[in-house]
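Encoded as structure tokens, here's the structure I'll be asking about.
Every protein chain except one is present and positioned as in the full complex.
What follows is subunit A.
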């Protein structure tokens, strides 16, 4: 049984049609002033009510779906971050393969920011129903965590929800940000082309497909090309479809691809009036973001961890984190800031907005210790090093013995490879395996005597 998270709300979230008030109840979180039980972030007008309501429904849909081997799952509440001029609402699917975020920008908000910070908001069945009733062009009052809310419920009952929160889910939620930081804009489609493309996607596909820019739209191809974006499991974009009626443009982000690249993650962003809805999907339906290990090499150093701690203290829920400014204030070099931001990302302390190509500060409202806990592969690698399981047989060739099977790690310059099943399955596309990590740690420890001793003995 996975460790559970308990959300505690002062009252359920709800929409009061009489007053036109959408009240989102908050659970424990972090604010710029420190931890808070029911923080109050925003009160004011939501000028684009219909797309915002549809966006919230889409987030709820992502949170309650397992796209790989679908089955009923526990509903994990949406995370909301108030970063001054905007609200960001985030969900992560139960299969750890789809991440959704609704950025409500200043254009759609008219009101008072009470405090900055991050927390969970309650999303329940009756709220989903009343969100579906939102329509037309009437604005809606929005309150994210306020005392007014308690008044709307009859008995002022406290809402408690307990849901399992597996480690891999937490890790994936954090790591998807770091993966997104490697994305660039690959295509931008006007609304009609976006509608035609998304509606024409196949419901199921055997292998990952590649969307290649072609004229004013995208074309599905079976293999990567330069400028292409990988799309595995097109059905995972289904939550974009109900939003298409509001869409103004579709932007697609992904890492650089070239002929022969392996499947990669991608982000699909719908521009809505006053807001953006972004879906990030993992490289394959069966792959969660947690196992990507894209950052393990960066994490393996202690320096980055120290820098991250330093930077973490400087962040104040900025909607955009400016690395140069941080570098100056912390007095460290730009490349160290980048590594430290990666560390902060995997600890769930910053998110990445591909549209602005910038990190934003938010503290995932979960047990900080668990989010920051070391990646299991990194942990295993440390154990291997401590147990002295790494032995060099010749330069660039090491044998790592764990359990009964010896694995061989071959290092040539920047590339390293292994004979373990993980490597055989992914060939490094999901980051280094624990054996490679361990060998790199030994090599890096400058303690080359070990290597020399091994070779001599």
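Assume a contact is a pair of C-beta atoms (placed from the backbone, for glycine too) under 8 Å apart; a residue touches a chain by one contact, two chains touch by 3 or more; residues count from 1.
Assume contacts and distances are computed from a predicted model.
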"Glycine cleavage system H protein", "Indolepyruvate oxidoreductase subunit beta family protein", "Secreted protein" or "Transketolase" - which is the UniProt name of the missing chain: "Secreted protein"
Identified contact with the non-displayed chain, of A:36, A:52, A:121 or A:209: A:209
Full-complex contact with the absent chain, from A:19, A:379 or A:427: A:427
Contact partner of the left-out chain, one of A:28, A:242, A:273 or A:376: A:242
Hidden partner interface residues of subunit A, rising order: 54, 57, 61, 71-72, 125, 128-130, 132-137, 191-192, 195-196, 199-200, 202, 205-207, 209, 212, 214-217, 219-223, 241-242, 244-245, 259-260, 397, 404-408, 410, 417-419, 421, 423-425, 427
